[in-house]
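Every protein chain of the complex appears in place save one, which is left out.
Every chain is named by a letter (A and B) in the order it is written, and numbering of its residues begins at 1.
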Amino acid sequence: MKQKQKYIAIFLFLLPALLLFVGLLIAPIIMSIYYSLFDWNGLRALDPSNDFVGLKNYATLFNQRIQFGSALKNAFILAGLSVFLQLPFSLALALALGKKIKGERAFLSIYFLPVLISTVVIGQLWLKIYNPEYGILNTFLRALGYDGENIRWLGDQSIALGSVFVPTLWQYVGYHMLLLYAGVKGVSPELREAAKLDGCTDWQVNWNVVIPTIKPIIKVSVIFAVTGSLKSFDLIYVLTNGGPMKATEVPSIIMINQLFKANQYGIGSAIAVLLIILCFFFAILIGFIFKERDIYGKK
Amino acid sequence: MKRILAVLLVLAMVFSLAACSKDEDKKPDNNNTNTGNTTTDSGVLDKEITLTLWDIATEGDGNRPAYDKALADLKAKYPKVTITETVTENNAYKTKIKSAMGANELPDIFFTWAGAFLGDFVNAGKVHCLDAELQPWIDNGEMTAAQLGNSTYNGKHYGVPTTYNIVTLFANMDILAKVGYDHIPATMDELNDCCDKLLAQNIIPFGCAGKTDDTWCVTEYLEPIIEKTIGATALKDIMTFGKTWNNQGVASSVDLLQSMIKKGYFDPDGIALGNEEVKQNFMAGKYAFYQNGSWNCGDFSNAEKVKFTVKAGEFPVVDSANGKLGMLIGGPSDTIAVSEGANAAAAAAYAVEFGRLICHYGYLEGSGLPAWKVWGDTSSVKPLVQQVADICAKAVDYVLFGDNAMPADEAAIYLEYVSSVYGGAVSGADFIKGLTSEIR
Partner (left out) sequence: MEKNNQVNVEQSSLKLDTSKYHVRKTNKGLRVLVFVGLILWAFINLFPIYWMFTFSLKTNEEIFGENVAGLPNEWKWENYDTAFWGKGGRDKKAAGNIDGTEEGGFQLPKIIRQFINSVIITVSTILISIFAAMMATFAMSRIQWKLSKWAYAMFMLGLTIPIHASLLPVYKTISSLGLLNTYTSLILPYSAFSLAMSILICSGFMEDIPKELDEAAYIDGAGLWKTFIKVIVPLMKPALATIGIYTFLQCWNELMFANQFISSGDKMTLPVGVQQLSGQYLTEWGPIGAALVIATFPTLLVYIFFSKKIQDSFIAGAVKG
């Protein structure tokens, strides 16, 4: 095959994907980078010479009022919880289901349900669970003998963040579990058998054989968990929209509020750009960490 | 050709009349007498034209019936005009209309809030001036310059007000009777006394939502207090005309609100609730008072859902040196505007009549007070709406809702501070200091 022909073919094969990708993903990113350099409200026509402010929007993000830093911190906390709490829990479920248990399929189906249900429903449900007066949670606590003041799960600055994270983490346990379950089922039975014959307990088999083997999937899970946490928006928006008093703000919430509430299009775009950079950075970083440690390394 | 056209016209009329007859049979003559006396040049609406309309009157919204009736009336009157309506939920609408604005995709006619929200659009040069279309109505006294004030920029009118609303102190009279009140407390002393007595009986006096998206509910309490302390002119100067927030009266009002919260006058759960839930609590008889917009009159008049007597009043005067009864928060905010473009002339002619009809039907339904001169049979107006109308009849001055009056960026900052006030994190002194340094 001639070189020139080959490149034409490559181009043609890539064309549909490239059109979509460049037109609707790359171009908007470039536009966002461009907008992030201006003091612009998104409504009137942009006047490039007058509105240009350079990197000022990025600095503004970290001022006293917007407090992007604390939102970022919240997102990192969520990412941490996601990796060190949600994933191990999902992994435990996957491992438990991975070795023939009665009703394995039924459990699998049920655990995946919350992923399918729209965030509007999940959000409304948790609002009712957390309601200070008649919420299911407080009612339950009172039944257990708690008789203090109503606990305001979403209204108390010190606990709101935790209250918002619980459903966020819960909703996607099923997603990660199914991913990991796939890996667990993929571990070759000979390996397990060999380990068992060596006198390993179930626990040791999981720890020494299964987990190392499914590392590539754990990597994918970790990447999804971290980037997903950094981008998290929907459920927090429904539950608190960042309140009370910024306690539950995450970057995407600030972004939307700056873009469409405060009419600060430049600042909103700056957040978008930072988020993309961060997500990309972490995706690469995680890939790198796993490569370093992956003794069974395949990819 | 003409004959065919005439036949078509009649057919269309018959069809649309038949279509809306069910809603109209209560007041069959409104249709003809009241939309028929228009003085507007309506030639532009006698041609085949399709106009796009965006609004927030969703299925569950109190304004929906008014919109339906207004659309039906105008369809009968201008059979050749086709309206393509897009209804969007309130919060999503703000995003949608702003993006449409940024991308030059505004619909011909759109719902908007007067004040700074529409002001941003006007400044961008994308809203059609309605002076010509409104002038005949001003001349014949159906519309007044005062009602147009909030949608007037640089002396030009850019919006058609529909109904207007004020902050209203709703009281559950059955509960007040338990502590010996047969009227809404008229002075601060009475209010304090009443609240203390309520507390002694384990009844929560006020309900107010504090969730982030519902911070405006807190302003429904704070703004009247400020106004009744420093007076309407001073508050208007700060919120609309850019005077500094550095005002001791504002600080003391914030402190007053916080002291009421500390005394337990407000439901402590409120901070975690949305307005839906708080309103539901009031309707279930949990609170003695609920201070919020007069658009609630319709719902509170629904005997099926509210099983006690509700009365409407205003917040008492805090400092009689400047504050007076009749100084109200609110005014015409719900507005119909027209975008610049090929259809602007027809859209403008349509919008003016449309706004006037929404006002008429909205008033009858209890979703607001009439910004236009009232016409037709108003015997069906709900008593609660009438009470609010009586308050307005004695109005001294109106100050527009703060978050409507201020430009979006300032409003966002203001609301953040208000939310901190409700959460007890910011004192009166901090409030004015912060707003002074961040806004002016």
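As a working rule, a residue touches a chain if its C-beta (ideal position, glycine included) is under 8 Å from a C-beta of that chain, and two chains touch if they have at least 3 such contacts.
On a predicted model such as this, the values are computed, not experimentally measured, just so you know.
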item	value
Omitted-chain contact residue, chosen from B:T233, B:Q280 or B:S301	B:Q280
Given A:A45, A:A59, A:L85 or A:A182, the one touching the chain that is not displayed	A:A182
Hidden-chain contact residue, picked from the options A:L78, A:I151 or A:V220	A:V220
Interface with the undisplayed chain - residues on chain B	15-16, 18-23, 52, 54, 56-64, 68-69, 71-72, 82-90, 92, 95-96, 99, 102-105, 107, 275-277, 279-281, 284, 293, 295-296, 299, 305
Footprint left on chain A by the chain that the document does not show	6-7, 9-10, 13-18, 20-21, 23-25, 27-29, 31-32, 35, 42, 93, 96-97, 99-102, 105-122, 125, 128, 131, 133-136, 170, 174, 178-179, 181-183, 185-186, 188-189, 192-193, 196, 201-202, 213, 216-217, 220, 223, 227, 231, 233, 252, 255-256, 259, 265, 268-269, 271-272, 275-276, 279-280, 283, 296, 298
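Basically, only the chains that are shown with their structure count from here on.
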item	value
Chain A and chain B: spacing of chain centres that average the CA atoms, whole Å	39
Complex contacts: residues of chain A adjacent to chain B	41-45, 65, 127, 130-133, 149-150, 152-157, 240-246, 256-257, 260-265
Residues of chain B defined as touching chain A within the complex	94-95, 98-99, 101-102, 120-121, 123-125, 210-213, 268-274, 277, 407-409, 411-413, 416, 419-420, 423, 425, 438
